[in-house]
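Here is the structure we will look at, set down as structure tokens.
Shown here: the complex without one of its protein chains, the others still in place.
By letter and in written order, the chains are A and B; residue numbering begins at 1 in each of them.
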Amino acid sequence: MSKICIIVTSEKLDKLFPAMTLASTAAISGWDAELFFTFWGLLALKKGYEPSDVSTDYRQFGPKLSEAFASGSMPSWKTILEQGRATGRLKVYACSTTFGLLGFEENALESFVDDVIGAATFLGKAKDADITLFIS
Amino acid sequence: MSKICIIVTSEKLDKLFPAMTLASTAAISGWDAELFFTFWGLLALKKGYEPSDVSTDYRQFGPKLSEAFASGSMPSWKTILEQGRATGRLKVYACSTTFGLLGFEENALESFVDDVIGAATFLGKAKDADITLFIS
Partner (left out) sequence: MSKICIIVTSEKLDKLFPAMTLASTAAISGWDAELFFTFWGLLALKKGYEPSDVSTDYRQFGPKLSEAFASGSMPSWKTILEQGRATGRLKVYACSTTFGLLGFEENALESFVDDVIGAATFLGKAKDADITLFIS
């Protein structure tokens, strides 16, 4: 079976959107897909936190993106993630070593997180992936 | 044959430059090279649009980069792209789902774009690549 692994180190909407789209498109196409949220990306997995910014380089497109989400012409990153997860082939991992830096605990993670793992475990998973990406 | 696939989601000069250099170097070395421009990266493919900024993090180097391009000590990103395309082994794809967000149509694309495809098609192409990168 084909497999894609994506390391996500940003929670900006314009980073989450392509990351979720690639992972869910892969899962819907029959691939295994594994997302590893680390560093600033881990913020997106905190219960009750809703990413709302685009990256500084493209801040001028922020309102357009918000409008596209609000009008439904673009699905939200969580909707896309859930579409992938519904296949049973998309897994979400939180990086075990980042919590201290961001000041929250594992019990504050969203329920869609499958596991909390370290970099060595993730590398073992990515080793046999067809595609591994770093999205920051 | 070796193959590299690159997803390009930024049109900042300091992102386009390494993306084009890696793709064209690969093509000139006999590899297949496929570039998939999506999200903000798609802007670079709009006819008549000329990317001119470096990313915010390195704005202080903008003048130096412009100077290097102007003096010819560094080729422009389009020159590097054309060197790769001259081999017949470098293909340029535009992401079909990004046009709505950026507010332009497929007929506004530069003539060097080989095709307009979706994420699923791109994943199928990248599946057998030796290297797949995400440049944002």
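In this section, a residue touches a chain if its C-beta (ideal position, glycine included) is under 8 Å from a C-beta of that chain, and two chains touch if they have at least 3 such contacts.
Bear in mind the structure is a predicted one, so any value in this text is a computation, not a measurement.
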{"item": "Candidate in contact with the missing chain, chosen from B:Trp31, B:Trp77 or B:Tyr93", "value": "B:Trp31"}
{"item": "Per the touch definition above, residue among B:Met74, B:Leu90 or B:Ala119 touching the missing chain", "value": "B:Met74"}
{"item": "Hidden partner chain, residues of chain A it touches", "value": "7, 9-10, 12, 38-40, 53, 55-56, 97, 100-101, 103, 118-120, 123-124, 126-129, 132-134, 136"}
{"item": "Contact footprint on chain B, counting only the chain that is left out", "value": "2, 4, 14-15, 17-18, 21-22, 25-26, 28-29, 31, 56-58, 61, 64-65, 68, 73-74, 130-136"}
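Definition applied: only the chains that are shown with their structure count from here on.
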{"item": "Euclidean distance of C-alpha centroids - chain A vs chain B, Å", "value": "24"}
